[in-house]
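Have a look at this one before I ask anything.
Excluded from the complex is one protein chain; the other protein chains are retained at their positions.
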Amino acid sequence: MPDTHVESGTAAASAIGVHIVRTEEEAAASAAPAQRVAIRAENVEAWYGPKLAVAGVNMEIRANSVTALIGPSGCGKSTLIRTFNRMHEFAPAARVGGAVFLDGENIYERGIDPARVRQRVGMVFQKPNPFPTMSIAENVAAGLRFLGVRSKSEINDRVERALKVSALWEEVKNDLKKPGMALSGGQQQRLCIARAIAVEPEVVLMDEPCSALDPIATLKIEDLMRELAVQYTIVVVTHNMQQAARVSDRTAFMLAGEDHVGRLVEYRSTEELFTRPQDKRTEDYITGRFG
Amino acid sequence: MNPRSGASQLFLASEGLYRRRRLANRVMTAVMGIAAAIAVIPLFLILFYLLQKGLRGLSLDLLTQDPNRPGRPGGGVRNSIVGSGIMVGLATAIGVPIAIGCGVFLAEFGQNRAGLVIRFLVDVMAGIPSITVGLFIYGLIVLPQKQFTAFAGAVALAIILLPVVARITEEMVLLVPRSVREAAYALGAPRWKTTLRIVLPTALPGIITGVLLAVSRIAGEAAPLLFTALGNQFNSTNVFHAMDALPLRIFVYAVGPYDYWHEQAWAMSLLLVTIILFISLAVRAIFGSRVTVRQ
Partner (left out) sequence: MAIESVPAPLARRGLRNRLKAGDWIFTTLVSATAALVVLIVLGLFYELISRALPSIRKFGLPFLWETQWNPVRETFGAGTFIVGTLITSVVALVLATVLAVLVALFLVEIAPPWLSRPLSYLVELLAAIPSVVYGLWGVFVMGVFIRDYFGPVVVDTLGWIPFFDGTPLITGIFSACLILTIMILPTIMAVSRDVIAAVPNSQREGIMALGATRWEAIRIAILPYARSGVMGGAILGLARAVGETLAVTLVIGNKVAIPSTIFDPAYTMASVIANQFTEVENDMHRSALIEIALVLLVITFVINVVARLLVWRVTRGQRVLVQE
C-alpha cells in the first residue's frame, strides 16, 4: 500500500496492540465536514417482552463511511443494529421505542412497512446464511425480484456486478450454477454480502460478520468493508476492537450497566476513541481492564 | 417513501410492484388463516354430533345389558365393553413387554446396521394397514384353530401397538443422560441391572405416556378384529371364543337397518371418543406436548 503511515498510538492504543493504518485520502475523507447523515437514532430503546435491552441511544450515522459498534457481549450492540432495519421486531414479543430516521424519515412511523425499510437497509449476519436450495447466482439475485428486475440479462448483469464488488467474482464466475452451500465459510459470507448489495441498499448493516470466519477470510471481508464504504453506508457490529480500529471511520462504544440495559457510552471518530477516549469506561474497555 | 433520500432508482421505481406484493401477502395470510379455521371445523362438527346424537342413547341399560335379538329395541352393549376391555388388556400385556424390549434393544444396541434395519422395520410396521394385520392373524391363528378367538384379536391389536411403544421407549431411554448410566457402571453394576433398575425407571413416565396413547389407539380399532375376534352377540369372557368389541359393534350397528341401532352406535362412539380424548388430554396435561402419537 502506498502512502500509508502508521500513527504511533497513545498508551491506550498500543496497550492492546492496535495500529491504526490509514491512507492519506481516507484520513482526509473522514475528516471532511458536513457529511450526509444516513441514519439518525433518537432516544432508541429496544425491548424483549418486559425486558429492556437497550435504552436512550442517540447517534448519527454518516453516509458513505464505516461505523463500528463495539462493546462487551451483552451490551446490546447487536440489538441496536437490528433496530436500524426493523429486524429487531423479528424476535418474539420484541418492540422498539424512540425513533430511527433513515434520510430524515422515521422508519417506525405508523404505516411504514418493515419489508420496505429492509430493501433500503440491507443486512449481513453473524453466520453466513445462503439459501441452500439456490445456486450462487440465484442467491445473489434473490432480492432483485422484490424490485421488479425481471429481464435475464439485467439480472445476470447485476449478479456479476455484485459479485465483483464483493470480490467473489473471480472465484465463482465458472460455478454460478453450483449451490451456494458448496462455498467455503468466507466465500459464503462474501456471497451474503453480494446478496445484500445486489439490491442497491443505502445502508448495509453487518452483525459480527467475521465471527465465524478464519483470520484470512476475516481480512478479506475487512478490505471489502472499506471498499463498500465508497458507495454504501456500512454499520458493523464487532466484538473485536482491532477490527473496529482497522476498518471504521467512527466507533461507538456501548456498555450494559448493573441493570443489564445497554447504553451508548461514547461515539466519536475511531482515531479519537482509541487514542483519546473521553470516558473512563471506554478507556477501561479498550485497555482491556474489563470486558 | 421520501424521494429526496439516498434511495436507489431501483427502489423508487418499485412502488407499484410493492403494492402488488403487499396485496399478495395480505391475501395469502388470509388464506392461511382461513385454512386453519377450516381444519378445525371437522373436529367441532364431529364432537357436536357425537354429543347431540350420542347423549340420547346413553343410558344405564346400554352399559349393563347385552344386546337384544336384532330388531327388538332396548338392550345394551355390555358384552362389547367387556370384550374391548379384555382384548385391549390382553393386547397390552402381550405387546408392551415385547415393545419395551425392542425399544431397549434399539436404544442400547441399535447404533449399528442391525439397529438401523430394525428401526426401519418398526417404522414401516407402524404404517401397515390394520386390516392387513387382521388378515395375517387370521391366517396365522384363526385358520389353524378353525375358531375365531379373542386371543387372535388381541394378538392383532398387539402388533399394531408394538411399533408405537417400541419407538417411544427407544426415545425415552436415549433421553436418560449417559452420566446416570456411567455412574451405575462405575459402581460395578452389570448392564442388565443398570437398565432394569436405573435406566427404565428413569424413562418410565415417557414410556407410560406412549403405552397410554397406543392403548387409546387400539381401543378404537375395528379393522384388525373383523376376521380375528369376529364379534359376538353374547357376553363372553373366554378368550378362546369369539368376542365383541366396541368399535366392531359400532360398525355393525352403523350399517344395520334399525334406528335404535344407530342411536346406540352414536352412544358407543361418544363413549369411545370420550375415553380416548380423556387419555389424550390427560397425557398432554401431565407430560406436555413432547410425546405425540400419530395415525
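A and B are the chain letters, set down in written order, and residue numbers restart from 1 in every chain.
Just so it is clear, contacts are C-beta pairs under 8 Å (C-beta built on N, C-alpha and C of every residue); 3 or more make two chains touch, one makes a residue touch a chain.
None of these values were measured; they are calculated from a predicted model.
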If the full complex is used, which shown chains touch the chain that is missing here?
A, B
Looking at A:A41, A:V149, A:A196 or A:L228, which makes contact with the chain not pictured?
A:A196
Given B:L62, B:V77, B:L90 or B:I159, the one touching the chain that is not displayed
B:I159
Touching the absent chain in the whole complex: find that residue among A:G71, A:G98, A:G143 or A:G262.
A:G143
Of the candidates B:L63, B:A93, B:A114 or B:L204, the residue in contact with the absent chain is B:A114
Can you name the residues of subunit B that touch the chain not displayed here?
21-22, 24-25, 28-29, 31-33, 35-36, 38-40, 42-43, 45-46, 49-50, 53, 97-99, 101-102, 104-106, 108-109, 112, 114, 117-118, 120-125, 127-133, 135-136, 139-140, 159, 162-163, 166, 190-193, 195-196, 216-217, 219-223, 226-227, 230, 247, 250-251, 254-255, 262, 265-266, 269, 272-273, 276-277, 280, 284, 289, 292, 294-295
Positions on subunit A where the hidden chain makes contact
85, 87, 90, 92, 115-119, 122-123, 125, 127, 129-134, 142-143, 145-146, 177, 179, 181-182, 192, 195-196, 199
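FYI, only the chains that are shown with their structure count from here on.
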Here the gap between subunit A and subunit B, centre to centre from mean Cα coordinates and rounded to Å, is 52
Would you pull the subunit B residues touching subunit A in the complex into a rising list?
1-2, 4-8, 10-11, 13-14, 17-18, 21-22
Okay, in this complex, where on subunit A does subunit B touch?
36, 38, 63, 102-105, 112-113, 115-116, 119-120, 146-149, 199-202
